[in-house]
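Here is chain A:
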Amino acid sequence: MAPANFPIPTGSLLALGVLLFCIGLYGALTKRNLIIVLVSIELMLNAANINLVTFSRLGVAPSLSGQVFSLFTITVAAAEIAVGLALLIAVFRLRRTSEVQDLNVHKW
Partner candidate 1 sequence: MSLAFWVVTAPLIAALLILLLPKVRFTAAKVLALLGGLVSLVLVLAAWIGFPGTPSLFADASSVTWFSLPAFWQSTSLTVNLAFGFDGLSLPLAALTAFVVCLAVFGARGRAEEAGDGLDPRVAHPRSYFFWISMAAAGILGVFSALDIFTFFVALEVTLFSSFFLIQLFGKRGSNRAATKFLIYRGFATVAMLVALVGIAYGAAGYFGSASPTAITFSIPQLLGTVSHASAAQFPAYYRGALFLVLLLAVFIEEAFVPFHTWLPTTHAYADTPTNMLIGGLLTKTGAYVLLRFGVGMLPDQVHRYGTLIAVFGVINILYGAFAAWAQKNWRTLVAFGSISHMGIVLLGIASMTAAGLQGAMFMIISSGLLTALLFYLTGAIESRTQTLDMAQLGGLSKRMPMLSGFLLVAALGSLGLPLTSGFISEIQAFIGGFDRFPALSFVGVVGLILSAVYLLYAIQKTTFGPLRTAVDGGPGFAAGGGRDGSLDATPPEYLPTVLMTLFVLLIGIYPNLLGHLFGLSVQGLLGIGG
Partner candidate 2 sequence: MANLDMLHQPYWSTMGPMIVVAVAGFVVMILEFVFRRGDRRWLAALSALGVLVALVVAFANWGTGHQGLLQNTVMLDSFSSVFSVLILISAFLVLLLTLDYRGRERLPAEHTYLILFGVVGALAMATATDLVTLYVGLELLSVASYVLVAVRKRSIRSVEGGIKYLLMGAIGSAVLLYGMSFIYGLAGTTNVLQLSTQGAVMLSGYPAITVIGFLFMLIGMGFKLSLVPFHMWTPDVYDGAPTAISSFLATLSKVAAFGMLLRLLVFIFNQSTGPLFYWAGIIAAITMIVGNFAALPQRNMKRLLGFSSVAQAGYTLVPFALFGSSQMNQWPGLFDSISFYLFAYTFMTIGAFAILHIVERAKQSVESDALVGLYRQSPWLAVALSVFVLSLAGMPLTAGFLGKFYIFADTVHMHALWLGIVLFATSVVSFYYYIGWLRKVFQPLPTGAAEWAVAEVAAAAGAPVGPGQGPARSEAGVAGSAADGGSGGSLAVSPVMHVLIALCVIGTLALGIVPAILLHPLGTLQWFY
C-alpha cells in the first residue's frame, strides 16, 4: 500500500500515534498538575495529527485533505490550550494552586 520510496512503514507511524494517545490519556486522567494535564491533552491531539498526516500519505486512498485537517486541528488546539492556560491563571489567582485535587468547591 505504501509508496515504495517511503522509508517508514505505515504500521510504525500508527503505533507512534497509539503510543502518544495512550500516554496522553494516561497523563490527562492521572496527573495532578493542571499544566501537565493540558500538555497531556495536547499529546492526544497530536496523536490524531500524526494519524491524519500518515493517512494523507500512506492511507488506503491518500489525499491532501488529511494534511489540511491537521492544520486546522493544530490551530484549534492552540486556541483551546490558550483558553486553558487563561483559566488556569484565573484559578491560580483565586486559589494559589494549580493542582487538580484542589478543585473541590463542587460537592456531591
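The definition used in the following text is that contacts are C-beta pairs under 8 Å (C-beta built on N, C-alpha and C of every residue); 3 or more make two chains touch, one makes a residue touch a chain; residues count from 1.
A word on the picks: all candidates are chains of the complex that A comes from, given by their letters.
Bear in mind that the values here come from a model prediction, so they are computed numbers and not experimental data.
Engineer: Sort out for me which candidate, 1 or 2, comes into contact with chain A in this complex.
Structural biologist: 2
Engineer: In the complex, go through chain A and note every residue touching candidate 2.
Structural biologist: 17, 21, 24-25, 28, 34, 37-38, 41, 44-45, 47-49, 51-52, 54-55, 59-63, 65-66, 68-69, 72-73, 76, 79-80, 83-84, 86-88, 90-91, 94-95, 103, 105-106
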